[in-house]
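Every protein chain except one is present and positioned as in the full complex.
Let's turn to chain A:
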Amino acid sequence: MTETSPVIEGWFTTGPEPALIGSRCTTCGSTFFPRTAGFCRNPACSGEEFEDAELSRRGRIWSYTDAQYQPPAPYVPATDPYEPFALAAVELPEGIVVLGQVAHGYGVADLAVGQEVELVVEPLHADETGTRTIWKWRPVA
């Protein structure tokens, strides 16, 4: 009854060095996240095949904020009463900026634009079958 699993399948790996899973176009090399299929969004490319590609685990903060009020549904609060959390948009070496919550225990006072962070997997919330996990960004010490 206490199974731990990702809140969404196929978006990130969960091993000791977790990473986001993107799609790399086999024709032009553009990498997209979340994963995509069907056709490449590069207007100069007619590619229709993609391969899964683990994205870089480290990137630099593009910007950051926090959620001081509980977001509305479909957000599911992790705690009752609600505890605010920080959010960061992180620029990866692949040229993609990816949003994520910031790791537990870190707030906006711990963050700066340009700062290096790395990807971790942490609990997002619990439901009737166990703990659902999500990727988060953690400042690199």
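Side notes on the structure shown:
In this text, a residue touches a chain if its C-beta (ideal position, glycine included) is under 8 Å from a C-beta of that chain, and two chains touch if they have at least 3 such contacts; residues count from 1.
In this text, contacts and distances are computed from a predicted model.
As stated in its UniProt record, the chain not included in the shown complex is "Lipid-transfer protein", which appears among "OAM dimerization domain-containing protein", "ABC transporter permease", "Succinate dehydrogenase cytochrome b556 subunit" or "Lipid-transfer protein". Those residues of chain A that touch the chain absent from the view are 7-8, 28-34, 41-45, 62-69, 71-76, 85, 87, 89, 94-101, 108, 112-114, 124, 134.
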